[in-house]
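Let's turn to subunit A:
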Amino acid sequence: MSDLFQLFDLPATFSIDERVLEQRYQALIAHCHPDRFTAASALEQRVAAKRAADINDAYQTLSHPVSRGRYLLEVAGVDTQVLERQPADSEFLFDQLMRRERVQEFTSLDDTEAAELVDDVRHQYHHTATALGTSLDANDVAAASSRWVELNYHQKLLDELEQTLNRQVSR
Partner candidate 1 sequence: MLLQIAEPDTPVENMRPRRLGLGIDLGTTNSLIARSDGKDTSLIAVDSGGMLLPSVVNYSGDIPLVGTAALALAVRSPEDTVASAKRYMGRSLDDVPLSERSVFSDSDPLAFATQAGSKTPVEVSADLLRTLAQSAERVLSEKADGVVVTVPAYFDDSQRQATRQAADIAGLNVLRLLNEPTAAAVAYGLDTSITESGVLAVYDLGGGTFDISILKMERGLLRVLATGGDTALGGDDIDTLIADWLADSWVLDELTTAEQRELRRLAREAKEGLTLADDYQVASAVFPEARAVTITIDTLERIATPLIQKTLAACQLAVDDASVERIDQVVLVGGSTRMPSVQAAVQAFFGCEPLCSINPDQVVAIGAAIQANVLVGNGSGDDAVLLDVTPLSLGLETYGGLVEKVIPRNSALPIAKAQDFTTAKDSQTGLIVHVLQGERERVEDCRSLARFELSGIPAMVAGAARIRVSFKVDADGLLEVSAVEETTQTEASLVVKPSFGLSDDEVADMLRSSQEFAAGDMTVRQLTEARVEAEALLDGLDGALSADADLLTATELDELVAEQQRLRAAMGTDDVDAIRAQTQQLGEASLAFAERRMDRSIKSALSGVAIDALAASSTD
Partner candidate 2 sequence: MGISVTALAAEHVGRQLAARGRGEGIRIGVKTSGCSGLAYVLEFVDQPDPADTLFETDGVRVFVDPKSLVYLDGTVVDFSKEGLNEGLEFKNPNVAGECGCGESFTV
């Protein structure tokens, strides 16, 4: 796999300016999209489609902290599929279990409790993402691996919570 960061002319670090990534992605995909090549020869169409696919794939990978972390860990030689199958730290799992229960009973919480829970889940996610970035950028692969596994859990919980929140707003 070629260096995904290089495609966007960005340094290969976890901490990137996501807005710059997005702007560069937009410029690149607008440039390479097959619709720009409908009048070109079949060869040029094929080359453009391939590059457009690469760009979409790279953007998808780099724009989300979990997949960006996975990519950087893979580059550092970590098999993330193996990592996913390893059990997380039991204390962390217990904490996470408690939060999950709170999220599931979200609708029965009063306003203050609900706001606290939302803050807590979001804070944990961002905190872990930042810690993952620090470890990755310091080449501490072991610590980064643990943070990445935790970030996966936080992400799932965050998704669940956001969905609950959205449903509440629409009601």
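Per the selection procedure, all candidates are chains of the complex that A comes from, given by their letters.
Please note the rule applied: a residue touches a chain if its C-beta (ideal position, glycine included) is under 8 Å from a C-beta of that chain, and two chains touch if they have at least 3 such contacts; residues count from 1.
Every value quoted in this text rests on a predicted model; they were computed, and no experiment measured them.
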Candidate number, among 1 or 2, whose chain touches subunit A in this complex: 1
Residues of subunit A touching candidate 1 in the complex: 8-9, 17, 19-20, 23-24, 26-36, 38-44, 47-54, 56-57, 59-60, 162-163, 166-167, 170
